[in-house]
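A single protein chain has been removed from this complex, and every other one stays in its place.
Then we have subunit A:
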Amino acid sequence: MSDVVEKTLTALPSLLSLDSQPGSAKLSSTSKLGNLIRGITELTSKHEEEKLIQRELASIKEQVSSPNTSMRQMKELMVRAIYCESLGYEASFSYIHAIKLAQQGTVLEKRVGYLAVSLFLNESHELLLLLVNTVLKDLQSTNLIEVCMALTVVSQMFPKDMIPAILPLVEEKLNHPKEIIRRKAVLALYKFYLIAPNQVQHIHNKFRKALCDKDPGVMTASLHIYLQMIQENPEGYKDLTASFVTILKQVVGGKLPMDFNYHSVPAPWLQIQLLRILSLLGKNDQSTSEIMYEVLDESLRRAEMNHNITYAILYECVKCIYTIHPKSDLLEKAAKCIGNFVLSPKINLKYLGLKALTYVVQQDPKLALQHQMTIIECLDHPDLIIKRETLELLFRITNAQNVTVIVEKMLEFLHSNTDDYTTIDLVGKVAELAEKYAPGNEWFIETMNTVFSVGGDMMQPDIPNSFLKLLSEGFDTVEEDRKLRLFAVDSYVSLLQGEPGKLPQRFLQVISWVLGEYSHLREELEPATVMRLLAKLLDMKQTSSETKSWVLLAMTKLVRAGQVFQSAQEVSETYGSSMDTVLRQRAQELQHLSQDCELRARVLPQDAGLEPLEVDSSLSFLDGFVSEALAAGAAPYKPPHQRQEELAQAKALSLEPYGLSLPISMSSCSIADRQSPTLLSMSSGLSGDSTDLSHKGSSTTLKLDGVKRVWGREGYLAQREAVEEAAQVEVPSPLRSPSQQAEADSSHSQTPTPTPTPEPDQEKQQLASSLFFGLSSQSSVCLMGKSEPTPQRFRRKAKGQASSSGAAEQISNSLVSAPSAVDNFLCNNLLDSNITSQVGISSSEQTSELSQGPATTNGTCDTEAESTDGDIKGSNPSLIIGDNGLVAADPTPHKDPGSPKDFCLSSHLPAELSELCRSEITPLCSNQSLGLSACHVHKEDSLVLVVFITNSSDAAIRQILLDLDSEQLQVSCVSDSPVEDVTSHSVAMHQFSLTVKRPSVHVEVVGMVSYQLPVGTPQEVQFSYKLPLTSFIRPLTVSTEEYGTMWLSFSHDTKQNLTLISDGEEPLTATLNVLKEKLQLHIVEIIGMEGIIACQLLRDQPCLMHCRVHADVLAVWLRSPVPDLPDCLIYHCQRALQEH
């Protein structure tokens, strides 16, 4: 293909000459595009191009809107519009015409129409609704090409709410005689699964049929779906393992038609896909893994090294072997394979080899040892990508012995790197390594200095935060801590004496904090000197106002030394009139505190970083101020989202159903916990930690990644291996023992530092020995998941484990420590930029967040422990299932046929419950001696779960203990003295009251009953009980006015379209009535085409629903203060309407 250039050049003149013949009507349409293209190639500046395209677009616009334009011309115009759009010029006027073309054109024109639509629009574009009918029509067409086009456009983009309209048609296509149609239908369904998994729940068996399709192409397409579903839930598809293995065996064995060969490799892409699926299935599962050993071996053997694509298969194979339950001889072969990759002269293979090494190195560090020379070579590779991958590999094998060399290499790379993304990523890694393995104070501070100056203002904010936290909390003996701080102070003073103008803002902030806090440790250092240095920072024009406020705070701390009173006064005068409110506030503080020694001593005591601080998170001390202000006519506080909404309403056309006219009372100003107002976003997505378990779900809770980082790397492998190990590793270990410390020190002293020698090879050898030091000794441990803690210097002390979850949070605050919230308010630099803007808050929810947010810098250690707990809890039930064969009961369909148990048991219901609405009594589990059944009874303010214990044996059962637990629910026992003994052939009953902790579509209670038979040991039976969220929903009777007030104050919302029910009645009323009946909702009012509905989750968790008839669908908008509730409710609404 090297002659392409020439061809282009030779083709151009002939083309242009053709175009220059105006008489040739033959080429009229191409020549218009040709003219345009020629025009563009002749241009020299971007500006001219813009002008030309604008002219072109104007002419297209004129022509498309003219009624005389035929479809054929339209097609040509569309191609030109596509060309303009692809150059980045908007041609939105043509969108509607593209849809029209797809609608009305002949097949050929339709194709261009569809193409234009799929290039121009996206799934949320409103015009797309106009395409739905066309797609519907084409799906039913007898012309295969039209069907194909419709399926293609559907898989590219389709409005989510419209899926139900075409789903049956697409499903139907799975049985189409033509395999290409079946294949496209499968992919279209996959797309539906991705964007709306709920809607394709019911066709899972059809996917299975596609997997068994006689055409291998259709089967291949179905693997996309399975890969996705297995990724989400590997447990659910274990039974398919054997099928996948058989398919792979057949493919590898060459059983497919020759058509599927690519460079004489049978269906390589199919093999890759299958290997990926197998590795997902075999992960942590010995028995499943055993099924696939043979075929993996076969794949490795068959894949002869002859073409790129066989390497692709081999690579997947190796990854699979290292992911599933290990088998030694396979591992050996895989290791050899990796060797081939790494040693390959082909650079792509080398890259993948390094990737594979990185992947396996935690399990088998010896492998890295084998290839150490190659790795060293890769470190000097001209390709930056290879270099970076090598550093990634080194990062994974870092330990206390080789940390200095590896960090040195990383910093070297950082200095030459220009790519922001890599810098952020690598800086995070260096910081992590430095914290974990630093061999000494000096090294640590210097490394962090480089991190701060290179990482600059791009780096993750948790790096400086956790650094400061480390510094303030200390990590070792008091003397060591002192030395570290002293060193930091010295280092920073000399930095400031140099050229502080070159340092990034973040670094300056760190410096000023450290100097403010610890410069007094260096006795010979005059506070005046520090003050002068800091003042210099204030005078630099590149210093941001955020940094300035850090500097001012540092000065405030310095004033306590007394002598610098004068300069403090000057500074505070200068900034006391600053335009920046935060700065002004700081200057005020500086002024007041420098005058009032007593207050200063209370607010900013020296060296008190570790004492816990009590924070009044509800800010109740401000209540008086707030009520006074309100009484004086001040406007009540509105949360930011509400303000924004109002602003939007004021500006734009009112799209919201409820206007501003409603009175906003103080009570309506409940606080949204949608966004955390913390200054510091703690996301560590770039830190390379792929197992962010603690992040899952709740973005509103505070994230303490600063804490996590220290443990992160150890947790990594363990979390992949097994949850128990994760727990073991993640629990912060107590301070390391002296013996461990001795070990670390001695090993450090052994670390050879590379000295340059004339001979390059020797140099590399030496580098290798320092890089891979300590790996071989470790290798025995590693397969077990690195459970042995390596000695770590900067491991943080485990403290603050016990956190009280009340309003008064214990926060170990390093900035301030006096137990007064006022002081906190005054001095916490991070806090008050938020507080000043949100003074009026009286709810406790957001304020607790407020005070917790900045605490990430200042230090709470408990979240780590909590999240670990959560992880364990989360995984527990599944473990139980695996071990004891948990009996799951589904209340609705599971009914014991032929046994009138229901009736018998219901007679045992207490009178006050038997009157109420309840579910059927469902058997949960039973054995020879005992049977368990349950039902739930809807009470006004709670849901009562009644568990019946039937003794079916001839002897009495004693010491019955029933224990229930649920992730989503709060379970409390109702009976005061639960029955412990059940006599022969009788029934005992336990009542539990359930309330919702966390809404979910279905909630589940897991329970265990232990009991004692007259003879034998105590026994245990486990069970689970599943119930829909609807059981907890009660009508909420409110007036339209109240509704309006509530609507504005709720922050979690969902919008979705529902199908309308139209059986005779007015559709809106009919639909709402169905919802009312099935879900216990309260219809507040129906006005014209709109209706409002209210309900609540038991007592106090309201959810509001606004419905509007829109074309032939019901557009529903739900709002609630409870996260997830709107989503769950909309699901049940859908279900209710479907079932109707």
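The criterion applied here is as follows: contacts are C-beta pairs under 8 Å (C-beta built on N, C-alpha and C of every residue); 3 or more make two chains touch, one makes a residue touch a chain; residues count from 1.
Please note the rule applied: contacts and distances are computed from a predicted model.
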item: Complex member absent from the view - protein name from UniProt, among "Electron transfer flavoprotein subunit beta", "Myotubularin related protein 6", "N-acetylglucosamine-6-phosphate deacetylase" or "AP complex subunit sigma"; value: "AP complex subunit sigma"
item: Candidate in contact with the missing chain, chosen from A:42, A:62 or A:90; value: A:90
item: Which of A:184, A:584 or A:1132 contacts the chain that the document leaves out; value: A:184
item: Residue among A:207, A:311, A:513 or A:550 that touches the chain left out of view; value: A:311
item: Full-complex contact with the absent chain, from A:74, A:102 or A:115; value: A:115
item: Chain not shown: contacting residue from A:123, A:480 or A:1020; value: A:123
item: Absent-chain contact - pick from A:107, A:242, A:597 or A:634; value: A:107
item: Residue numbers in subunit A that touch the chain omitted from display; value: 1-5, 7-8, 11-12, 15, 26-30, 33-34, 37, 79, 82-83, 85-88, 90, 106-108, 111-112, 115, 119, 122-124, 145, 151-152, 155-157, 180, 183-184, 187-188, 190-191, 217, 221, 224, 227, 259-260, 262, 268-269, 272, 276, 308-309, 311-312, 315-316, 347-348, 350-352, 382-383, 385-386, 388, 419-422, 425, 685-686, 688
